[in-house]
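Yeah, one chain of the complex is gone here, protein chain that is, but the others are all in their spots.
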Amino acid sequence: MSTASPASPASGPVNAPQPAFPTEDSGASRRRLPGDLAVWFFILAELLAFAVFFLSYAFARARDVALFNASQLTLDLNAGAINTLLLVTSSWFVVRAIQAVKRDDKAGGVRWLAAAMLGGFGFLVVKVFEYAAKFDAGITLSTNTFYMFYISLTFFHFMHVILGLVILGVLLANTWRGAYGRDAYHVLESGGAYWHMVDLLWIILFPLVYVMR
Amino acid sequence: MQYKSQAVATPYFIAAIGLFAGQILFGIVLGLQYVLGDFLFPAIPFNIARMVHTNLLIVWLLFGFMGAAYYMIPEESETELFSPKLAIALFWIFLVAGALTIVGYLAVPYATLAQLTGNDLLATMGREFLEQPLPTKLGIVVVALAFLFNITMTVLKGRKTSISIVMLLGLWGLAVFFLFSFYNPANIVLDKFFWWWVVHLWVEGVWELILGAMLSFVLIKVTGVDREVIEKWLYVIVTMTLISGIIGTGHHFYWIGAPEYWQWWGSIFSALEPIPFFALTVFAFNMVNRRRREHPNKAAVLWALGTGVMSFLGAGVWGFLHTLAPVNYYTHGTQITAAHGHMAFYGAYVMVVLTMISYAMPILRGRAANSNKAQVLEMWSFWLMTVAMVFITLFLTAAGILQVWLQRVSESPLPFMVAQDQISLFYWLREGSGVVFLIGLLCYIASFFVRGEEKTA
Partner (left out) sequence: MSGAFSKSMARNIFFGGTAFFFFLFLALTFDTIQQYPKRDMRQNITPQVAAGKHIWETRNCVGCHTLMGEGAYFAPELANVVARLGSKEAVKAFIQSRPVEGIPGRRSMPQFNLTEEELDAIAAFLEHVNTINDANWPPNVQG
């Protein structure tokens, strides 16, 4: 899958002269997997679940394009766009947090993580307003196939944002305690990778469900 | 054996095998009733025999799990069992309660049994797999709680390994989800929905934790591979199991009155369910290939590998075969389901319990492994039972495909019984395979009595 490295390119294009990866053992120019392999198994499993979900959406849509197009018009594009912006920015904040911690800049790490969490919370708030409008209109999982997918996919993702925020919260607390630094950013990277996945999924979900016609 | 108190596992394993034999005998009766409808009628009608068959399966697997826990937990915790006396007392209580229940099924009409045992106070009986009278159900809860207390206290006072944690979580989950068997509303739709909280969340949820823990324990022992390696893979596999399996419960909600979105949720997540089983197979083979020692108990290694392969085939492949809603619309409640059920239960749970027994029994009897002669016979029993089960599954699958075609798909659908008559050939073949399975089981039991030069540790 082309999504194998949402984390690594993010840490690549830093314009600071320092190498993107610690290259103490640069003799063997092996590529290092950021974060824990266990988290990558989990990310892969999650991506697979979403992939099957997206494919099911495409399949169901192909069988009733008219219904999907008509129902899609009722979605709030602005809310979706704002949320995209919030998550992408939040993801970038996490990158900055990891870079700060790699410089042993604890305060910077805490600040950037807090900013990232703010973005995540912002996403949740916007989403709650969006849901409230839909539920007020009497829309449920059983309204029609489009809304079934709309609510299922966005709610499944919504819960991932919550889980991601819990993870960021733990990372923030640990950074605050000084648990991470130049030689110990392994867990931070693992959590960051998860947050990038949450972001990435939204970047696929938003155009697929809200925009594409 | 490293700890004296591990010996309490012995009666549990013996009872498990005894009840297993009973289960298979009733299986043979059921198979015969499929083709000779009046066999043993009206003395033992099909529903009674089936109840005995399935309840014995559950009870002997529980004996197996408990025996396994009593064997594993002291060794994992590096301490004696909290209370061996309690373990022995619980064994007798559970065995007597189980035996009385089976006698009750066979001796009096089910409606009378219900009346005698207070089903009118709290109606819980007469639902598939949960047919046990109220006192038995309460007994199961009491035994389970006392057992869990014993095991948990042992873990708490000793070393806490990942295998112990996963095993404990599985056993606690087993007890907790069993509580839903006491919920039986007059609304059949609600009844069915929460019935699956017992049945599915057992076999495709918490039991798989038990399975993973048991298999990992045996693999560490017979391969000598680093515990650290095995335990982290155990975590990865059980994570996959639960993230696919919990929402995968949805594949039971398609046609029982639940909202129709379950057709999507259930299909999507149960499509992922084969992955953890595949991982389990790869895991077992990998660990055996990376073994650091040649364990004298070759039979146990064979069972362990067999568990991986057969659980993948039975639960993974045969499950996937009919799990997608559009397919399941036609296959639901046919012999296809029976085919999957047989191979999945055998491949996952029967085999993992036999793996544990195969590994632990020789040690409990004071040797590292059985004599070569005994092991050869045990391996024969492995192949006889496993191949017989493959054929049972294939014949039931063929019967199921024909049944779906004749009864549900063709231009002029046939009534149920007419369709059944058309496929009786496959039921005969299945019965033949069942007899081979029984022969395999007899070889298995005989292997315990074969002497010869035994290997000391």
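Things to note:
Residue numbering begins at 1 within each chain, and the chains themselves are lettered A and B in the order written.
What we mean here is this: a contact is a pair of C-beta atoms (placed from the backbone, for glycine too) under 8 Å apart; a residue touches a chain by one contact, two chains touch by 3 or more.
A quick note: this is a predicted structure, and the numbers were derived from the prediction, not measured.
The hidden chain makes contact, of the residues B:Ser77, B:Thr136 or B:Ser162, with B:Ser162. One of B:Ala89, B:Val189, B:Ala368 or B:Leu425 touches the chain omitted from the figure, and that residue is B:Val189.
Interface with the hidden chain, as seen from chain B, comprises residues 33-34, 36-38, 41-42, 45-48, 50-51, 110-111, 114-115, 119, 123, 125-128, 131, 162, 165, 184, 186-193, 228, 231-232, 235-236, 238-239, 242-243, 246-247, 249-250, 253-260, 262-263, 265, 329-330, 332-335, 337-338, 407-409, 413-417, 419-420.
Where chain A meets the missing chain, the touching residues are 30-42, 140-142, 155-156, 159, 163, 166-167, 186-187, 190.
One rule holds in what follows: only the chains that are shown with their structure count from here on.
Here the spacing of chain A and chain B, counted between their Cα centres, is 39 Å. Residue ranges of chain B in contact with chain A, taken from their complex: 232, 235-236, 239-240, 243-244, 259-261, 264-265, 267-269, 271-272, 275.
By the touch rule above, chain A contacts chain B in their complex via residues 38, 41-42, 45-46, 48-49, 52-53, 56, 60, 141-142, 148-149, 152.
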